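Removed: one protein chain of the complex. Kept in place: all other protein chains.
This part shows chain A:
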Amino acid sequence: MSGVRSPSADGKASPAEARGMERLLRVVVPVLMLAGLVGLWQWYVTAFAVPHYILPSPVRVAGALVTDWQVLGPALLVTLKITFSALFLALVGGLALAILLVQSRWIEIALGPYLVILQVTPIVAIAPLILIYAPTTQTALLICAFIVAFFPVLSNTVQGLKSTDHNLIDLYRLYGASRMQTLWLLRLPAALPYFLAGLKIAGGLSLIAAVVAEFAAGSAGAGSGLAFRILESQFRLNIPRLFAALLLLSAAGVAIYAATSLLAHLLLHKWHESAIRREK
């Protein structure tokens, strides 16, 4: 980054200008693409006079988003609350269990199979059981989303903790480092990129699991989330609202992805290969 090349004589842009240009295009190109697609959609609906209960126009969807906000807003909040609580628990639990697992081979041998069973059994299939045992539907949804989000964090972090450079571990040993020092100063930083990769996956999965679990629960009433609103809109053939709810879900998913990517970038950009821009 520090090597500044002066603009060459043939009038080519300097690296700094080129970078600024690229950054601008990175925003402009997707925005243009989106505008084009929405425009096409609007044109199609108008030109072919598609009835709104089959495919509502973007304008109608936007309208539904505003008029139905009293219904959709709280539902979004419920879904987000479950998603983030599950994600938070998955991060804490995944990290803690990963640290425990790498302490001893026997702990890993004892717990490993159950973790795999929990991971491979479809959550939709366990959900009814969890619904019976959990005190409230919300808790049941939280447990479902947690189970799904937890595994990628755990397996990534275990992988990271185990792939610490053996020579560095030896070096710590040579200098008489305690177990805590080795964990804190060496193994956890070495596992950070893996943990963050797990976080990125878990972020998306916890939202998906929160929605899927709610479908499975089929809960109704004031405390229900976006999944229920989607089902409800379908029954009532309120397709604009269904689209609006979908839009909110994707927006939430994109926001979570963006947030986790940003976090990973902030934590890794100084040193990790995955976040380094190669200079030519």
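As a convention for this text, a contact is a pair of C-beta atoms (placed from the backbone, for glycine too) under 8 Å apart; a residue touches a chain by one contact, two chains touch by 3 or more; residues count from 1.
What we mean here is this: contacts and distances are computed from a predicted model.
From the set "FAD-dependent oxidoreductase", "Nitrogen fixation protein NifU", "NADH dehydrogenase" or "Aliphatic sulfonates import ATP-binding protein SsuB", the protein name that UniProt assigns to the chain left out of the figure is "Aliphatic sulfonates import ATP-binding protein SsuB".
When the whole complex is considered, the residue among A:Val59, A:Ile99, A:Ala177 or A:Leu247 that touches the unshown chain is A:Ala177.
Contact with the omitted chain, checked across A:Tyr53, A:Trp69, A:Phe88 or A:Trp271, is made by A:Trp271. Interface with the hidden chain, as seen from chain A, comprises residues 165, 167-168, 170-177, 181, 185-186, 189-190, 192, 270-273, 276.
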